[in-house]
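Dropping a structure here in structure tokens format, bear with me for questions.
Missing here: one protein chain of the complex. Every other protein chain is in place.
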């Protein structure tokens, strides 16, 4: 039985460690914050210029000067600190962020990532994604195992324009947790009742068992 | 009659303009601050991390956290702002400082400057001088026309290690005000009763009259 | 003392605008954008602008207003979603677009303001962003060379400023405002609150006065929110 989205987020949260500084991408990765144990101290960075990001505000706490990288209104916490965009990406590029959890369109077995552009469709831009995957110590991808049309997203090679080359460390999908390693995509953990064959069937990448 | 040191500083002060941001070197250049008209707004930068430097403190105002680039205790003014060394030199290197007034050991007729090192003697280091001469919009040298042994300091070529190549704009000595230009050192202004011949006698550089 | 102070956006931009110029515009999304100066630039009719800004506003607010009037020739941005005018003009070939990764754009401005003509970064190596750019190896890793960026004019929004030009931003509205301010040949700052020198903590100033050439206090900031997300508390 494949993991639900909540279970995927909970599994991703288990990869966090006490004291970590973490950047969460827009969409499903944002929800990982809901699954962090109360006694674990994790500090969220928002690349528009903040550490120590808090949850959404109540209606009367809303502040136009306080948004996250997804342009959503947020709140501050006692540990919050603000800085400018150059300082924010100095932090990211300089390898000071422990982990980034991001979505993906495609991941290749060599760690290549594509998550910003589909040629022919409107191009919105990469935002901070290229900087994050190039600079953050560990890049974890949280995504559906397959595209909506059923096609594989874990590939031998990405055919969409890359966000970064050889940048992905781990992938979490509804089927399990995978690591980019020698010879391809290594299965670290499978969701209940998911077989290696199912992972192979639903992937184009070389799947390696331990 | 050659200018006194006070007259040299006063002459240098005349080169300042209202609204200028200025960095003054250690020694005689520091005294230029004493000759600025009351109604002129000049903002002094200290490269250790301050704009809006004030005068020396009274005895009970002395603050160990408030020094200038010469490590002397100073005071702040209502316009003061502090920043770190990287930001300070971003300001200097980025061409945001209007003028720097510095001392010199030697100046060559092509604008080369030597003011940081005498090989064989102890080498103290260039401090911020190389950054200042490379980055500041206009570099004015304030120095004695000759060395203590009478030798020329305005030369065809510097023989001491350079602080910067082709960086000097103007030179003020007790004999007058000079500008680096086409063909050599141009006389802009002479101190009272100083002749062109005297300048030529006491210089090795090509001296150009207007 | 108050030679930097102007009455409003139109006065503060007087003499600074010309067709074909490059403008660096602070803000992230609609947060911390110089909304009064954007309106004044629209009203001036200046055209063929190259604008470096992380985003392009929305259709009817922020830089979207200058797209509606077709005053923009080229955008240098990291993300231009949320703007249908942009999409239409871009797909019709009426608008040039140069994508910069967000951190590269920020660093290019910081470098431009700091007298650094080029720097190396890992960001974008192996992607189309690095195509046509020089690369170099350091300690066994490949980096791409990116150029410092400067503009004719930086338009910046801040919270408080003093009449000498010292400036303080508020919360995440700081964003690109600070690095872009340093990279403009001229920098104009609009503030919510203009105060006298000495009223800002000298240890807490984000943009030293040396970068601020002109400053004015804007009236009735709209400060529109792009995505109002709330919880039940």
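Going by the order they are written in, the chains are A, B and C; count residues from 1 in each one.
One rule holds in what follows: a residue touches a chain if its C-beta (ideal position, glycine included) is under 8 Å from a C-beta of that chain, and two chains touch if they have at least 3 such contacts.
Predicted, not measured: the structure shown is a model, and the values here were computed from it.
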Missing chain -> touching shown chains A, B, C
Looking at the whole complex, which of C:79, C:99, C:169 or C:216 touches the chain that is not displayed?
-> C:169
Looking at the whole complex, which of A:30, A:46, A:80 or A:203 touches the chain that is not displayed?
-> A:80
Of B:19, B:78, B:103 or B:127, which sits in contact with the chain we cannot see?
-> B:127
Which of A:69, A:91, A:140 or A:199 touches the chain that is not shown?
-> A:91
Could I get the residues of chain C that touch the absent chain, sorted low to high?
-> 107, 111, 114-122, 136, 138-139, 141, 143, 147, 168-171, 174, 201-204, 206
Missing-chain contacts mapped onto chain A | 18-19, 21, 41, 43, 45, 51-52, 76, 78-83, 87, 89-97, 135
Touching residues on chain B - with respect to the absent chain | 46-50, 55-59, 61-74, 76, 82-86, 88-90, 92-93, 112, 122-131, 134-135, 161-166
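Basically, only the chains that are shown with their structure count from here on.
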Determine which two chains are connected by the greatest number of contacting C-beta pairs.
-> A-C
Distance between the CA centroids of chain A and chain B (whole Å) is 54
List the centre-to-centre spacing of chain A and chain C in whole Å, with centres computed as mean CA coordinates.
-> 28
Out of chain C, which residues touch more than one other chain, so two or more?
-> 110
